[in-house]
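In what follows, a structure is listed as structure tokens, so that the remarks can point back to it.
Shown here: the complex without one of its protein chains, the others still in place.
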Amino acid sequence: MATTEAEDLDDFRERARKWVTANLRPGGAERAGLRGSTDEEAELAAVAREREVQRAMFDAGFAGICFPKEYGGQGLPPAYQGAFNEALAGYEYPGRLQVPTLSPCAAVLLEFGTEEQKRQHIPAMLKGEELWMQLLSEPGGGSDVAGATTTAMRDGEEWILNGSKIWTTGAWWSDWGLCLTRTNWDLPKHRGLTVFILPLRQPGLDVHRIEMLNGSREFCQEFLSDVRVPDTDRVGDVDDGWTVGTRWMFHERMLYNSPLVSFPAGAGNAAGGPDLLGIARSAGVLGDVAMRERVGEGRVLDVVGNCLQDRVGAAVRSRQMSDQAAAIVRLFKGISAARTRTLGYEIAGAAGGVWADGDGASADAGVDFLMRQTACIGGGTTEMARNVISERVLGMPREPAVGRDLPYRDVPRSATSRR
Amino acid sequence: MATTEAEDLDDFRERARKWVTANLRPGGAERAGLRGSTDEEAELAAVAREREVQRAMFDAGFAGICFPKEYGGQGLPPAYQGAFNEALAGYEYPGRLQVPTLSPCAAVLLEFGTEEQKRQHIPAMLKGEELWMQLLSEPGGGSDVAGATTTAMRDGEEWILNGSKIWTTGAWWSDWGLCLTRTNWDLPKHRGLTVFILPLRQPGLDVHRIEMLNGSREFCQEFLSDVRVPDTDRVGDVDDGWTVGTRWMFHERMLYNSPLVSFPAGAGNAAGGPDLLGIARSAGVLGDVAMRERVGEGRVLDVVGNCLQDRVGAAVRSRQMSDQAAAIVRLFKGISAARTRTLGYEIAGAAGGVWADGDGASADAGVDFLMRQTACIGGGTTEMARNVISERVLGMPREPAVGRDLPYRDVPRSATSRR
Amino acid sequence: MLLEPLPDQESLRDTTAKYLADVMSSEQVRRLRDDAAGFAPGYWRQGAELGWTSLLVGEAQGGGSVSEHGLVDLTLIAHEFGLRAAPGPLLPANIVAGALSAEGAGDHSEVVAGLLSGASVASWAYAEEAVAATEPAAMACQVRAEGDELVIDGVKRPVEAAAQSDHLLVTGRTGDGLTQVLVAAGTPGLSVEAMHSVDLTRRFARVELRGVRVPSSAAVGSVGGAGAQVERQFEQAVVLACAEAVGAMQAAFDMTLAWTFDRYSFGRPLASYQALKHRCADMKSWLEGAHAVTDAAARALATAAPDAAELASVAKSFVGDYGAELLQDCVQMHGGVGVTFDHDLHLYLRRVSLQRALWGTPAEHKRRITTLLEQRGDA
Partner (left out) sequence: MLLEPLPDQESLRDTTAKYLADVMSSEQVRRLRDDAAGFAPGYWRQGAELGWTSLLVGEAQGGGSVSEHGLVDLTLIAHEFGLRAAPGPLLPANIVAGALSAEGAGDHSEVVAGLLSGASVASWAYAEEAVAATEPAAMACQVRAEGDELVIDGVKRPVEAAAQSDHLLVTGRTGDGLTQVLVAAGTPGLSVEAMHSVDLTRRFARVELRGVRVPSSAAVGSVGGAGAQVERQFEQAVVLACAEAVGAMQAAFDMTLAWTFDRYSFGRPLASYQALKHRCADMKSWLEGAHAVTDAAARALATAAPDAAELASVAKSFVGDYGAELLQDCVQMHGGVGVTFDHDLHLYLRRVSLQRALWGTPAEHKRRITTLLEQRGDA
């Protein structure tokens, strides 16, 4: 490793810039969010490339910049990660290994993992050898993460897991997962949970790829049938999983302010929205002032969303706002992503609903429109964000939760998740 | 009176048409809803004219067409009222004497009043001698009508009323009111109410005209200080006022389907919205397609609102929908009225915010915009309409009401209405 | 749809509802994704026997309304199609059948007979790229008379079921006027190229006509004088598109409302959350508004009422805007499962989105309404 204790920030920045330029391909956030990829081979190739890049970063001393040295990191202050992120701007980066592998997964292990767990997994993550996923949402659960019904029953020094998790991005090409389970049905909801580490490729764990309406199959559902996990793979105390879960959620909220992940500076601000100007051009309506207004509106929302993210990020860092304020950004970006896709469909006109090969940007407007709500659902719905903002940021009264103190087995649940 | 038992519908229609043509002025619904009138004399003159017209209708046998003969009505079936309404189309009509005087006030008296009360008041209403108002809303109460805190205390054969009512249209030129009071604070909210008749011009009853932001002073607040009401002016049983109130609300919802009131056919459908085409013309943007879209959008909302009103009205009459479905129309029209005023302000551009004498239609766009929410507040907020639709029409669970069974004195209330 | 259908209208609707329930489960709709035509000929023929293609055709030609108003009857069928996101060229086949059998259309009885029996399919080649569907005068396709023949040049897109059609009714310009011509599949100079759409079963194509020659008798109505007929067809298409979209809105709303009762979150059914209750109330108001205005437009068009043109545009604009919002709200309430392929919701989302984009977008119809308002002011 090339780093020395003494390397100062400017030297580090310069070294990072040189290394990135010499070793990485130009590009950036090319992952097709809403449109999804239907090409399995291309997906696997991209994963393999990301593992390579992560390994190269590790070898050059740029992986885990703010992770402790004893687990393979560099032990440097956050400013160094910031400098590296600036160097990354405009280049490929191993996004799948950053989120959720390094945060929240590695972040949770750092806080709650045993020494053994940390030594086993964190260096492997930093080297790109272990891709991690969060086994959190459940088919009957929606936004109610703590309502997990996937059950872990103790059997000597092992646990036996049964149930199902869903909305795991790319579980089919991943290696490990953090899994939230219910270990005690006689305690109230938040008090009977426990977190486990489990390998995703093992008997009894069936990964099913979910087809979305746009043909994308990046999300998975996992079915767990008598999956055995040694007690040494438990994270945190038995029945105290919500203490782990609370921090897990915290790391999720803080992603773009986290020093644990590498991402090109500004990537959080990448508009990622549809190219409304391009759609207007390909639909032949660039001369129509009403359509020009719509193009402008889309740009307004993108730019304001980025300014808002910067403001809230700064306020959270300076503790003028609590980290719950991240929900403000989540809400705004969700709503505005849905709106810009609607604008795209409006601008495309008939060509948005029915298109020919070679139509240009307008050809994507239809499917983007069909998928528009995913921006308001994935990663916590906008409704949940509104709850958090009103209750946690504005201090308005909490929603009455039924049976907060009842044994969880007695709390009403969706039919599909009743047992 | 010219009517005979034998007059058939066609003859009636023809006679009505001739009478209207010969006796009424062309016009129609000229009352400035949102813009309000600031001219007191003009308002009083209009009230006087309506009393005259009502009297003329009475003398010609066209008042109270569906009211019982013993109270001065004509005792005819609803079709006759419909025929008269058709004849009224395009003519002035005594709107202030229809609503709330004939419905809900007279309608409530017909159902719950004593024989004496009916004989005293209903003929006088039909002759235009008594203008009635509803003393219902209270300053601390908002949409929670049954939460009345205006108190009536029994004193021998009299009651002593104290409290305040608000949002009474034109109480300053009216004669009588139906007043919902609390007569028992030890019973739950809905069980300690009683309704009284009271003259609006009497010592202890102070009518204060409220100035709105647009200068209109048509709404009033009444302050009741030891107002004495004889027990003979009580409507319905003591503490059973909510039975009266429920029907009172029913008549309010059904106004445009009520055979008790006269109104020009189609008046319920009068757009009443801003003249967006006129605004576009006076703002000089009629050639701008984006502004043309806005004009069209306003028209869409007006037309759909009218179609919706017709559909729901027909469905309620044929009992395919409950009368609670009126909330669907109320919601739609409130939202669309607010939207069309926003469209007007957008079309007017700078001339909406700052205008010169002689600017034309755009000169009203600014104040209309400032007042736009009144369409979503007055006559029950759109939020209340959404509650009714979701709970009563769609059958979704009711909102938890705090202290439904507590003595009302122990139920939390707004500070301003606590006593 | 209609609050109080006549008994014959009810039975028309019921037979179609039962037939679709039997043969067109959502599983079957999903399977048709991979079917090149999007529907089977037998399915269509059986539907034709139930009256799917006869309602705009006069009795003399073998068709007939079950009420006085064939278009209103047909909206009942379209509504059922929407309720099931059913496949098949309902809209274009009917528009063409109606056009061919209209007074002054000329003799096209053989083609009409094929459409009535469901043995053949026809479509309307009307729309063009980058031309608002609300402005037929702006279309580029040319029809010119040469002796006893008509020669057509132009590109039409999208044309529904063009590759599945035995005949196309092509609308083009002759000078400043409009002309409609019936062109048989396979006529030299005619080429059909498949397009993609947001819908799962409806198929569309780009139709190119290069010096396509047909005999003068192929004209439907007068050469250069078909403007009024084209407008009527367009408004019929608009109303049918709305009726189908309203059916899809109704299905999606019902499904979503039921879901809010079944699904629990934080120990309470979704239906108990006021934010969702209020969203459902808004949706209900849009849904009833969409029913109301579509019915009003169908009635106005069927009775040639003076406000028919405006009502058609009002309906299309409203159903397009609010139908799409309603469907997206349904998706939101379902969460991720609502955009999975195995769920039924997207079938309706697709249908509503398709109908929003075709036959004039909401924006285009709003502009048309303003023009109509101005004309009324001028009159």
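Letters A, B and C mark the chains in the order given here, with residues in each chain numbered from 1 onward.
Here is the rule we use: contacts are C-beta pairs under 8 Å (C-beta built on N, C-alpha and C of every residue); 3 or more make two chains touch, one makes a residue touch a chain.
Here the structure is a predicted model, which means the values were calculated and not measured.
S.K.: Among the chains present in the display, which ones are touched by the chain that isn't there?
M.R.: A, B, C
S.K.: For the chain that's not shown, point to the residue among A:Ala79, A:Ile160, A:Val238 or A:Leu277 touching it.
M.R.: A:Leu277
S.K.: Decide which residue listed in B:Ala63, B:Ala338, B:Ala361 or B:Val388 touches the omitted chain of the complex.
M.R.: Candidates B:Ala63, B:Ala338, B:Ala361 or B:Val388; residue touching the omitted chain: B:Ala338.
S.K.: Touching the absent chain in the whole complex: find that residue among B:Gly128, B:Gly147, B:Gly163 or B:Gly313.
M.R.: Only one listed residue reaches the unshown chain, and that is B:Gly147.
S.K.: Please give every residue of chain A in contact with the chain that is not shown.
M.R.: 277, 286, 289, 292-297, 299-300, 303-305, 307-308, 310-312, 314-315, 318, 320, 327-328, 331-332, 335, 383, 385-387, 389-391, 393-394, 396-397, 399
S.K.: Which parts of chain C are in contact with the chain that was left out?
M.R.: Touch set of chain C with respect to the missing chain: 273-275, 277-278.
S.K.: Which positions on chain B touch the chain that was left off?
M.R.: So the residues of chain B touching the missing chain come out as 139-144, 147, 166-167, 189, 210-215, 219, 283-285, 290, 338, 342, 345-346, 348-357, 363, 366-367, 369-374, 376-378, 381-383, 386, 399-404, 411-415, 417.
Criterion: only the chains that are shown with their structure count from here on.
S.K.: Report the inter-centroid distance (CA atoms only) between chain A and chain B in whole Å.
M.R.: Result: the chain centres lie 53 Å from each other.
S.K.: Roughly how far is chain B from chain C, going centre to centre by Cα mean, in whole Å?
M.R.: Here the centre of chain C sits 42 Å away from the centre of chain B.
S.K.: Taking each residue of chain B in turn, which ones touch at least two of the other chains?
M.R.: Touching at least two other chains: 289, 293.
S.K.: So which bits of chain C are touching at least two other chains?
M.R.: Residues 269, 363.
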